[in-house]
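Note that this complex is displayed minus one protein chain, with the remaining chains in position.
Up next is chain A:
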């Protein structure tokens, strides 16, 4: 797809879009925020005035073109205005995660050399003050909520409202300068800089240009037919690229309204009150909501419970087909309509999803049951696959082609290729400019032709054109017979069972796959209680014959499902064991974000892996554990090693040759 060097109609920057919206949809709401118990709203016209005053105030404070302005706070209209005002004056906004500790902020603020900081409240101001001695370029801080800061030294501190007032007072003097700076902004100028969360090493500053942001927003808005009357709820961290695209890029491109919740605690109530039409959440949010619904249904009356069960079973059967517009019999349609009246409608209303037209989930794999639950209710939940470096969009699922195991087709304007090792590469108008002050990383991620490595291994399904992500590229290996080994693919399938908390699959370079499994104490414990199975400890429960039997059923089910996959059928699990302790970040077995650290587990439990491959029936083991206070102890157990049935398949060597 050709990349236009200039946008149509001179709309080449976020401030330009702001002025267009203020002229064309001046009276439509642009922002709402619940404050003092009421939804306060600002039209596009008012938004333009607020942002202009702030921009003039920033010039008045001495912001130069090319300066970095860090923005720290939760989703509030004022914070979004700060980002746009920063761009208006030719500076580069850098939103930070507001829950980051002062130490983490110090690195980012120092790395970008921010001269100005716009902070939401005392909490954020205190953090910056704590580290300001180390920040050589830091000069002024603007704060939004004056509470508690009356006694602070105000030589470098400024209140947001005062900055706006001063800017407004000096409008005669600075307006020409502001217009001049705005006129200089084009597709190539920087729109925003976002720091990647940094799972490996220090965070990297991803520089996104206006082209990246506006083209991505435009393409994705067309893809999902987003219009000016959408309502979204802005609640995800402002430092995350997704929020920037949804709440700034797409909002300014389409001219729709961004709603900010009153506080993090009131989110569910605010969600219901707004009833967004376009919604985004990571899988864990959907998961928690589903769990809450299920727990509350357990407490419901008999009649309600039966109604819920009956109609949910029906929804599971026909809901997704109705959503996709596939043919469904009249009888089922009628029953679904009835169900909508009695169950689905009220449930969606409780969840705040009554009006959702397009919903997205991304970030990690979502369990098929969770995904299907929402879709069967008639909520158009889809998956997308993206990265900060791509300005979010790499692949998205088109309406009517939604599945839980793929991440969709390339987004408009995105080209995909898979290299020999299976790693996914993409090229698009959204591809980032560079990592700030890190030419080396830029070069190793983005090649001269603009192809970017995702670090994920995957393949494109030949019949549908959908991309399937298998695993992180560095974890993918080969089995002894040459077939593909992708541990996470199998582990995810296992983890979708509520009984299984964590799974680790081994088999790189071997002829068979083996697995460690952690049971989920709350789910299995609940099951044990209901079935009158007594247990005294995690270890005892994990070793209970009935539990082992259940887990074996799960593993065999997974094997059957894995066997259907041509490329990965070699990854079926031949033998497994249920670990006597939970994998724990304190023991170094998981990262703090609960990701499995494969190498460390492999070393630590070498005896268990050997026993699995050695064909023994049980093994005695002792494991060192670290308590939360740092003391060490050890636990011992005799673990059963269990065989699981596998589905025989012809190996895929032929295809490889």
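Everything that follows uses one rule, which is that a residue touches a chain if its C-beta (ideal position, glycine included) is under 8 Å from a C-beta of that chain, and two chains touch if they have at least 3 such contacts; residues count from 1.
To be clear about the criterion, contacts and distances are computed from a predicted model.
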**Request:** Between "Formate dehydrogenase", "ATP-binding cassette domain-containing protein", "Transmembrane protein" or "Branched-chain amino acid ABC transporter permease", choose the name on the UniProt record of the chain that's been left out.
**Result:** "ATP-binding cassette domain-containing protein"
**Message:** Considering the complete complex, identify which of A:150, A:302, A:599 or A:631 is in touch with the unshown chain.
**Reply:** A:150
**Request:** Determine which one of A:27, A:172, A:265 or A:420 touches the chain that has been left out.
**Result:** A:265
**Request:** Against the chain that's been left off, what residues of chain A make contact? List them.
**Result:** 35-38, 147-148, 150-151, 262-263, 265-266, 269
